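Of the protein chains in this complex, all but one are displayed in their positions.
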Amino acid sequence: MSNELDALYQEIILDHYKHPHHQGLREPFEAEVHHVNPTCGDEVTLRVHVDDGVVTDVSYDAVGCSISQASTSVMADLVIGKPVAEAMGIHQEFLTLMQGKGTVVPDEDVLEDGIAFAGVAKFPARVKCALLSWMAWKDATTQAVPSDATASKEI
Amino acid sequence: MSNELDALYQEIILDHYKHPHHQGLREPFEAEVHHVNPTCGDEVTLRVHVDDGVVTDVSYDAVGCSISQASTSVMADLVIGKPVAEAMGIHQEFLTLMQGKGTVVPDEDVLEDGIAFAGVAKFPARVKCALLSWMAWKDATTQAVPSDATASKEI
Amino acid sequence: MDGLLPELDVIRKDFPILERTFDNGQPLVYLDSANTSQKPQVVIDTMVDHLERHNANISRAMHQLGAESTEAFEGARDKVATFIGAPDRDEVIFTKNATESLNLVANTLAWATGDLAVGEGDEVVITEMEHHSNIVPWQLLTQRKGATLRWFGLTEDGRLDLSNLDELINERTKVVSLTWVSNMLGTINPITQIARRAHEVGAIVVVDASQAVPQLPVDVAASGADLLAFTGHKVVGPTGIGVLWGKRAVLDQLPPFHGGGEMIETVRMDISTYAGIPHKFEAGTPPIIEAIGLGAAVDYLGHIGMEAVHAHEQAITGYALEGLATVPGLKVLGPLEARERGGAISFEVEGVHPHDIAQVLDSRGIAVRAGHHCAKPAHARFGVQSSTRMSSYLYTTPSEIDALVEGLEYTRSYFKLG
Partner (left out) sequence: MDGLLPELDVIRKDFPILERTFDNGQPLVYLDSANTSQKPQVVIDTMVDHLERHNANISRAMHQLGAESTEAFEGARDKVATFIGAPDRDEVIFTKNATESLNLVANTLAWATGDLAVGEGDEVVITEMEHHSNIVPWQLLTQRKGATLRWFGLTEDGRLDLSNLDELINERTKVVSLTWVSNMLGTINPITQIARRAHEVGAIVVVDASQAVPQLPVDVAASGADLLAFTGHKVVGPTGIGVLWGKRAVLDQLPPFHGGGEMIETVRMDISTYAGIPHKFEAGTPPIIEAIGLGAAVDYLGHIGMEAVHAHEQAITGYALEGLATVPGLKVLGPLEARERGGAISFEVEGVHPHDIAQVLDSRGIAVRAGHHCAKPAHARFGVQSSTRMSSYLYTTPSEIDALVEGLEYTRSYFKLG
């Protein structure tokens, strides 16, 4: 049973959980959103600062389990500094991994620490935890950026 | 299977069905009621004329199956001419017979042709048919007679 | 006989109750499937397996049993969505029966604001052949909101009288709600044509598909319906489960129905926010086992194929119409062509009341329905209080129809009709 758990709770996840990156709410920002996981009550308030098409900052205040906290930290690492379109691509890649029920092999070049979440995809009840802040980020970024800008770049 | 049916469809019942007594709506009357069996839609409009504590007339217009039609006819035979309290007693006796699931032995002195309904008590779905007009009669009579009058006499 | 299901004997073996014989030795001849259908073993076994091995509450439970239960429940939603051609699985709302589905719509419309709101001067249109479950909710809505209830009348042969279609459905019409297949007359209504007119004037279309989903291949997206209701127990599924399908755009506009667990996003003492569809309309612990049973039921029907089920129903209905025509004094209420109707056939026999017919048939093991079949206005339209109704399904055999016709002959002789 420990193996099972270890597949879920990778060291990387526990590290991010204990020492989350980019935590806190900062200025400036163009959009702030508040997302909750209705099932368990986990919450995140998240701000996005986009400057000249680049995700310049993601700041947040979040309450939740190790998976959701670590996922928020990894997400911030991954998207900060990236052009919006590229960041959206990473979001899509992470989404595909999470919805793959454990059958998708993650690409470390794209997802970096995010590959540690491959094990989460086998625990359907935890997928929502891992996705909470990614969904919040996408929502906020879509608000922060004029929609046709994102759309056209996404192609 | 014919035996089963014959227990239900006694000759007396079929006779009353084909030639119902006291049919039609007449004057005078103190109360008129309209009852329906919500399950099947059978209906009866029934009038009661009480004179000096005696059920002087019961007149009706009814749509329904053989059991409900025959029961109405037999009921009218039984209560017309009886003091209200005595008629209420007969009503109670018939009710007991119907609710007895076939275990109650009817008293021919009280129920006369009504004893033919003993077989109906074994068919739960038909008990409502047999009781429709009796319930209507009780309702109308209670309206026609000041309540304490009935109550005190019922003892 | 053309159109009968090829392996009817094998299909009958799937339904344990069909082996039932009564105390008097008579085998069951079940001709009351429009009232409720019988259940194949696979539906029963699926429910039992879940109860004995996987039972847990859903969504909220994160443990293994909870995950298994959630997967089975949401899997049933996928199956239903596929079965009725729903473009989006989240558009499938689980209710307790068709009646709740229809009331859900009428009740949320009562509190809706914006385009969907129903108020004074607005009209709701139904038909004279509706089941009470598609009449009373609209009476309550229109009475409470000061709107007007109107309805299509019926022609002598039991079809909708569409001669005043354009007047009846007009600029004031907010909702048109009608049955796809009548449970009393058997009539199949031209819902797509009526929906077209309704959409022209901006009304939403609610379809009561309680008798259609069991009998016809149903494609909700092509039907013209904005919202569509049916009930589990008539599609070889269990009781306690119904479905409301609706277009996302319409469902999103409606306010929540019941308040409680599962339908919320967040709750504070003073105010709450609500989840998206389907959960917004599924307050409380849903009928979990029942949804799972329904999933197995639509799988079963899907496996046989609804085209085949429909062909079987038409063959049996045609054979029954022929047989019934031989009974003296028998008059069918509704269309006389099998091709234009569903498998419920209501009729009168001169000189015997429907209860008495049903009683005699019952003594021979034949189960039919007698009464108003929850369609009093349609009965009133034809000047009768009640009727006798036989209704077949995929397990019905021609010899069961023969038994019915013989039973009716016997009934006439029992009641000494010439």
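Read from first to last, the chains carry the letters A, B and C; within each, the first residue is number 1.
We take it that a contact is a pair of C-beta atoms (placed from the backbone, for glycine too) under 8 Å apart; a residue touches a chain by one contact, two chains touch by 3 or more.
The structure displayed is predicted, hence computed values, not measured ones.
> In the complete assembly, which of C:Pro87, C:Gly119, C:Gly146 or C:Gly259 touches the absent chain?
C:Gly259
> Tell me which residue among C:Trp151, C:Trp180, C:Tyr395 or C:Phe415 touches the hidden chain in the full complex.
C:Trp151
> Suppose we count only contacts with the excluded chain; which residues of subunit A make the list?
Given the touch definition above, subunit A has residues 1-2, 4-5, 8-9, 14, 39-43, 63-67, 123, 126, 129 touching the missing chain.
> Tell me which stretches of subunit B touch the chain missing from the display.
Interface with the chain not displayed, on the subunit B side: 36, 38-41, 123-126.
> Give me the subunit C residues in contact with the hidden chain, please.
Output for subunit C: 16-17, 20, 22, 28, 30, 32, 35-36, 38-39, 44, 47-48, 51-57, 60-66, 96-100, 102-103, 106-107, 111, 128, 131-137, 139-140, 144, 149, 151, 231, 233, 238-242, 256, 258-264, 266-272, 283-290, 355, 358-359, 361-362, 365-371, 373-374, 376-377, 380.
Just so it is clear, only the chains that are shown with their structure count from here on.
> Can you compute the centre-to-centre distance for subunit B and subunit C, using the mean CA position of each chain? Integer Å is fine.
Those two chain centres are 38 Å apart.
> I'd like to verify one number: the distance from the centre of subunit A to the centre of subunit B, where each centre is the average of its C-alpha atoms, in whole angstrom.
Measuring from centre to centre gives 76 Å for this pair.
> Calculate how many whole Å lie between the centre of subunit A and the centre of subunit C, each centre taken as the average of the chain's C-alpha atoms.
Measuring from centre to centre gives 45 Å for this pair.
> Provide the list of subunit B residues touching at least two other chains, using ranges where the numbers run on.
none
> Show the residues in subunit C shared as contacts by 2 or more other chains, in ascending order.
As it turns out, subunit C has no residue touching two or more other chains.
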